[in-house]
Structures are given as structure tokens and as C-alpha cells.
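A single protein chain has been removed from this complex, and every other one stays in its place.
For chain A:
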Amino acid sequence: MSTEQDMTSFAFTAENLEQAKKIIAKYPAGRQQSAVMPLLDLAQRQVGWTGIPVIEYIAEMLEMAPIRVQEVVTFYTMYNQKPVGQFHVQVCTNICCLLRGSDGVGETAREVLGVNWGDTTEDGKFTLVEVECLGACVNAPMMQINDDYYEDLTPESTKAVLEALKRGETPNPGPQGGRQFSAPEGGPTTLGDLTFGSEKA
């Protein structure tokens, strides 16, 4: 993971360059600029954030003005404009999560990681941010860590997930309360009896 200071230049790895070419090839000739978003994502996966060198590299690759790329980067919050830690912890505090106790989740995360909103831990492992709705309201409260959603959180399960990551383990993503996906808590409330029509006595 690079920091703000040490990103002085950027180039795709050979593997990513191959991938980038495939992405660009998806668009008609002369419309290569359409690939700006997937390429920024690819770059962010490579170095963790989209700094100026990334913007200029992609602008050159897609033959567009750097300002046009910067406009895209600043428009979408999922492009990190600052370096983030190895684990980018995004806690949802929007209405559904708030009603279901995201205050406790956020509180616990800050306590466990020892940082405030927007900060990165000293070892560079965790960055904690507060985000708006991530679209998992049925499993509120939730947080996103890198690409995975951790849902149905309580202060305890939040602590467990973060501690596990600290230890180098990979906690199972998804609902932490034991239910399957967004099925009702405590098991199905309909279709409990799976016999149909004439099968019924």
C-alpha cells in the first residue's frame, strides 16, 4: 500500500495492463474514454487509491484530459482520493443502520482500532470511515471491509470481526447473527410446510 508521499509515479503491472486492454476493447473504437471507471477501479485495486499519478497515467492511456479523469474521481466516493490502509473499513450510519444500532458499531470500531472517523491506524492496516447507505438495509447495521459486507452487526460481532482481521484471519463475510442472507431471523415465517396440494392430507 502506498502513501500520499510515495506515489510519485504509477504504471499498471503487466497483468493489469493486459486486463486494462481487455476492458478498453469492450468499447467501440474511438470511445475508449468510456473505460475510465473500470480502469480507475483496476488502478485502485493495484495501489489502494487514485492519486494524481494514477489520474495522469489513465488520462494518457485513454487520450483524455487529466481534468476529465479527476472529475470522475472526485464525483464517486468509492474512488479513494487519499491512501487507505490494508483494510478499508466503511461503517454505514444511514437511517436503517442507525435505527438498528450503527452507533454502537461505529463506537466499537473506533475503540478497537483506536482511530477516529477518516483516520488510518498507525501500522497502516486499518482505515475507518463513515459512509452513507451501501444498500444492505435488510441486514442493518453493516460495514464494508474492502469488497466484503459484514452485516447484522452488534458491538460484539464488530469487535470479533476486527480482532480477527488484526490477527490475520479472514472472518466470514455476510450476516454475523447466524441467519442465512436476509432470511427472517429465527427461520422462515412462510412456506414452513413444504407439502403442496394433494400431498396435503
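Basically, a residue touches a chain if its C-beta (ideal position, glycine included) is under 8 Å from a C-beta of that chain, and two chains touch if they have at least 3 such contacts; residues count from 1.
In this text, contacts and distances are computed from a predicted model.
Candidate names were "Menaquinol:cytochrome c reductase cytochrome b subunit", "NADH-quinone oxidoreductase", "Nitrogenase iron-iron protein delta chain" or "Peptide ABC transporter permease", and the UniProt protein name of the unshown chain is "NADH-quinone oxidoreductase". The residue touching the chain not shown here, chosen from A:L42, A:A59 or A:C97, is A:A59. Of the listed positions A:A14, A:A29 or A:I67, the one in contact with the omitted chain in the full complex is A:I67. Contact between chain A and the absent chain runs through residues 52, 56, 59-60, 65-68, 70-71, 74-77.
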